[in-house]
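With one protein chain held back, the other chains of the complex are shown just where they sit.
A and B label the chains in the order they appear, each numbered from 1.
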Amino acid sequence: MASEPFSPATALVAGIPARFLFVLIPVAGLLAFAWIMWRRIIPLLKAAPDPRMGQIGQRLFLVLKIWLAQWRHPRYLLAGVLHIVLFFGFLVLGARSTQLVFLGFREGFVLPGLGGGLGAAYNVAKDYAATAVFLSVVILGVRRAFFRIERYAVPPALGKDHTPEALFVLGMIATLQVSESLFEASLLAAGGGSAPVLTLSWAFRHLLAGGSVPVLARLNLAAYAVHDLTFFYFLCFLPMGKHFHIITSLFNVFFMRVRLGNVKPVRHGITDAELDDLKSFGVKKIEDFTWKHILDFYSCVDCGRCSDRCPANAVKRPLSPRFISIKARDHIFKRFPLIGKASGESENLIGGIFSEDEIWSCTTCGACEEECPIGIEYIDKMVDLRRGMVDDGMVPQTLQKPMAALEKRGNPWGKLEKKRGDWTKAVGDELPVPLVENGESAPTLYFVDSMTSYDDRMQKIAQATARILHHAEIEFAVLGKDEKDSGHDVRRFGEEMLFQSLKEQNLEAIRESEASRIVTTDPHAYNALKKDYPELAPSVTHISELIALGVESGKIRLRPLEDTSKTYTYHDPCYLGRHNGIYDQPRQAIDAIPGLKRVEMEGNCRDRSFCCGGGGLMLFYEPEEEMRMGVVRVEQARQAGADVIVTGCPYCLTNIEDAIKVAGLEGKMEAIDLCELVDGQLQRG
Amino acid sequence: MEILVCVKRVPDSAENEISVEAGGADIRRDDLTYSVNEWDNYAVEEAIQIVEREGGNVTVVSLGDGETEEVVRREMAMGANQGLLLVDPAFEGSDGAGVASILKAAVQKGAYDLVLTGALADDGAAQVGGMLAAMLDWPYASVVNRVEVKGGNTLLIGREIEGGAQEVSEIQTPCVLSIQTGINEPRYVGIRGIRKVASVEIPVLTAAGLGLDPAAIGAAGARVKRVDYFVPPAGAGADMLTGSNEELASQLVELLKAKGGLK
Partner (left out) sequence: MDAKVFVYAVHKDGQADDSALELLAAAGTLFPGCAPTALVTGAGSAVAAVAKELAAAFPEVWSFDAASLAYPNAELLRPLLVKALPAGAVVLLPHTTLGMDLGPGLSVKLGAAYVPDVVAADGLEGATLKVVRQEYAGQVSAHVTADVSGGAVLTVRGGAFRPGTPAASGRIVDQSALAEGLTARRKFVEVIAAEAGDIDITREDVLVSVGRGIGEQENLELVHDLAKAMGAAVSCSRPLVDAKWLEKARQVGTSGQTVKPKVYLALGISGSFQHLGGLKGNPFLVAINKNPKAPIFQVATVGIVGDLLELLPVLTEKIRKG
């Protein structure tokens, strides 16, 4: 604006040019902000390494999808949409906020490039943006103040409610929009201009019509001062709590995980061979986390979506992912204060801000990571904390026995190795299964893993699979006694060295089998072979992928269902679905059976599937909980109208079958493995 | 406190792996895996906890053969300060009293305030601790589930007696205690922990080193000997009972009485 009736840059307060103040505020604000940011960066520098510059293309894609397009936000619709408005509003208003700072001491300042037509268009856009932001924060404020939203609740043991702080920040944002609009409107009222219709500026413009110029000038100056102060106060406030995400979210998403289902190495930069030289394994103190993990703690928005979807939290185990982040963040703030040195010896996290059971309660289902709108990771942190506990000998007695058994016998029950292949004797129909332990081999290796090999009930899955593979004319062999547990959950429970030992033994056995591809019915084994065994040469497939292919190609021919009275639903196993993206093939396999009626557990299927209770070592852990996860899942199936739950994982099957009994639904609900279902419908002959 | 814990390397038998060789001379060993006797492990954990509270040293000793070292090393990985191995062909075939006399010689080579053993081991005899105490002429308590150091050479101990009750006593040191499972929660020892103590020296003592007369130990000195192992004949699957409820109840009562099921 070329000639303005007044401006903060030229105003006088009690004879003193106001622009001194409006240089002082930004300078002081920026200095304080820089100081605060520096203090916040220090812990990142002290933290463990974490190389996150690989796969740039995918990272940029995730930034566009998750950060810019706010892809995950609408999963909680109201808050999500409002946040999208806030987010884009802030992006648009960025230029205006910058311009405003300079207007305090440079009359008529315009950002380079925003003169002329583009600037005019921008001025309209920013007014609508400010209005939209204002309306959003009012709605959010009312919602926060008058409605109890479960996922925001703070258990009394964990401190005071966060609502006052939330309202305070919403108030500040509202103040920024109001003060900016008043600043704009007062200028327009004095100069005779008009604001875009139905914006805040427009409303104020009308309110202020007819005001005298001196009064408008005072108002303009006051509005400017309020905006300036609030802006820089808010800027310095950001790194003090959950609104730090406004600064960190872009980076947090850029550096978020790009691979699913894998687990970070004990320490980046240390090879498996060098592990023995490490003095300490895992995370015991806050500095043991990597810089990305600490960035995660900074970025947590306290939205509670992770805990809302967390199955452990749902059954009232002592775990809430949201509070893992919040407690850790507060711990860092305390340990690395803004003024003064880091206080004393770094405390142990376990027994301090975290309890042992809190960390053992996690089933690594990944629902939290799937939900977080800014890419915070939890599983690696749990694994690292567990590594620390294992290193210090803090392992619950219930887990020590299976770990010792895994070390001695390669399976968590301590059953004899030579019995691992016994299930092959009962496949029936004269179907001998070649056993590599006997020197036999085949191009396809069926990696059975411990649960399916030894558990009487789960052996039926292996037997059904053998029949399906035979029907599809796939030549396969089974390792037998040389197969060890894949070690998938050994690793995720923090016993890295035992995992390495099991992996080495399996790699050796697989190499000797000379198989060129591996098929498995156990999603935990599938995930281990694909993600934890980088040296593995053969490709790895889950049986559902093979069945889907077979049905499409006609190699697998299915009979219509004899009893069509039942309604089926498919439960997505965590390690097939969320961690490996295999959602469709099992459904294709089930839907290929003529006459079968299938429903979805709406809201709780695919990447929102509810964990059955966990597999591997989780079967042995005794959690403190109010009910079993499996029971929650069975209830979801019942509400969806199903009476048969189909699943593709032996752990899911055992947890769900047990849960059916506990829920008193025996006879009314049943569970079946995908392979058993398909095997039952194979056309014979 | 200077504490000596006696540990034994035993086959894992939790999964019913134990069967008899043809002829009965020994159990079948080709598929067996071995670990420290579970009760002994609780004893080592207890010793470590006492020393963590009161100061001192924990020494772990085991009587065995070339394979026994792995068990001693594991207990050192857990936190015991020293290990000691007693190995000599002359020890083979010792009965409980023989083992106790060998351990007595090892105890007398040191200056211990407390000797711990597990309450029982793979042969279920629960004898070595009590015999050792009598040979040393030290007081003894078995199936101990609680130890508190009171000072002035006194320990307050609890014994786990029938019905889950606890018999509390005061005992003077030096003494021998045999430890019951459940007294504490032993810390976890993983592969990594064991690798850390892989190169620590563990001294080995022979019969000569202990000043023992070969005639008094080993098979030569044994008064109690195992002749063979056998498995009493068992039916295939369950013996199915039939009859009216009255008849079934009668049969059950008889069987329960015979098997000690009625108190």
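Worth pointing out:
Going forward, contacts are C-beta pairs under 8 Å (C-beta built on N, C-alpha and C of every residue); 3 or more make two chains touch, one makes a residue touch a chain.
Keep in mind the model is a prediction, meaning the values are calculated, not measured.
For the chain left out of this panel, the touching residue among B:Leu4, B:Leu84 or B:Val143 is B:Val143.
When the missing chain is restored to the complex, the residue among A:Glu430, A:Asp456, A:Glu473 or A:Asp563 that touches it is A:Asp456. Touch with the chain that is not drawn comes from one residue among B:Ala126, B:Ile191 or B:Val204, which is B:Ala126. Which of B:Arg53, B:Arg195 or B:Arg226 touches the hidden chain is settled by the complete complex: it is B:Arg226. Residues of chain A in contact with the chain left out of this view: 398, 413, 454-457, 619-622, 627-628, 631, 658, 661-662, 664, 666. One chain is missing from the display, and on chain B it is touched by residues 11, 13-14, 16, 18-20, 27, 96-97, 100, 119-120, 122-131, 133-135, 138-143, 156, 158-172, 175, 182, 223-232, 234-235, 237-241, 245-246, 248-250, 252-253, 255-256, 258-263.
Throughout what follows, only the chains that are shown with their structure count from here on.
One finds 49 Å separating the Cα centroids of chain A and chain B. Those residues of chain A that touch chain B in the complex are listed here as 276, 281, 390-395, 397, 400-401, 403-404, 407-409, 413-418, 495-498, 501. Every residue of chain B that touches chain A in the complex is listed here, in rising order: 12, 14-15, 17, 31, 33, 35, 78, 185-193, 195.
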